[in-house]
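In this view, the complex is presented without one of its protein chains, the others remaining in place.
Presenting subunit A:
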């Protein structure tokens, strides 16, 4: 089990070592100590390894992750798991703004709260937030699922495309073209699966959520919708 002291060896050495992991490797468990809020920790990893960061991180932790499971034992700065392709990222604490931005796959779990613009422009990633999320979350979200056990801030799902939003608590306001939609059996099935994988099944049941999605009225420009823009 490699233990990497980020304070002693620096970011370049860390990411260089992680990028060297290809396919079958025996170094599957990585512990990163002394992260000291550094930016770009474990970015661009492309190997089925488990990485645990013992402390809080700065911007873009696990950015563009593929295959790896990254757990942050602390809070994460802006853009955690941005553009993630696959794998899993778990934040034990809170996440700052843009969590999971533009993510194309994989699962992001935030045990605390997420700030504004959580899931902005998401493109296939699944995000489970145990707490609440800030304003403008899922802005222009294209696909994937955002599950929020707490509340959502202003303008949820503004200019949404085909992403599914599930919120258990209150939604302060919906953004342009985002509406509440019928919760059907297939959605409950998706929720059940995500709650289990997001380590939240003991906290909430699928039936407690409401579903939001795109009204699809802004998909093609229409001058009569000008006031919505």
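Basically, a contact is a pair of C-beta atoms (placed from the backbone, for glycine too) under 8 Å apart; a residue touches a chain by one contact, two chains touch by 3 or more; residues count from 1.
One rule holds in what follows: contacts and distances are computed from a predicted model.
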| field | Which of "succinate dehydrogenase", "ABC transporter permease", "Peptidase M16 inactive domain protein" or "FMN-binding glutamate synthase family protein" matches, in UniProt, the chain that is not displayed | value | "FMN-binding glutamate synthase family protein"
| field | Residue of A:2, A:44, A:74 or A:112 in touch with the missing chain, whole complex considered | value | A:44
| note | Answer key for A:33, A:64, A:179 or A:215 versus the chain not shown reads A:64
| On subunit A, what residues meet the omitted chain? | 11-12, 15-16, 19, 39-40, 43-44, 46, 58-60, 63-64, 66, 78-79, 82-83, 85, 98, 101-102, 104, 117, 120-121, 123-124, 139-140, 142-143, 159, 161-162, 219-221, 223
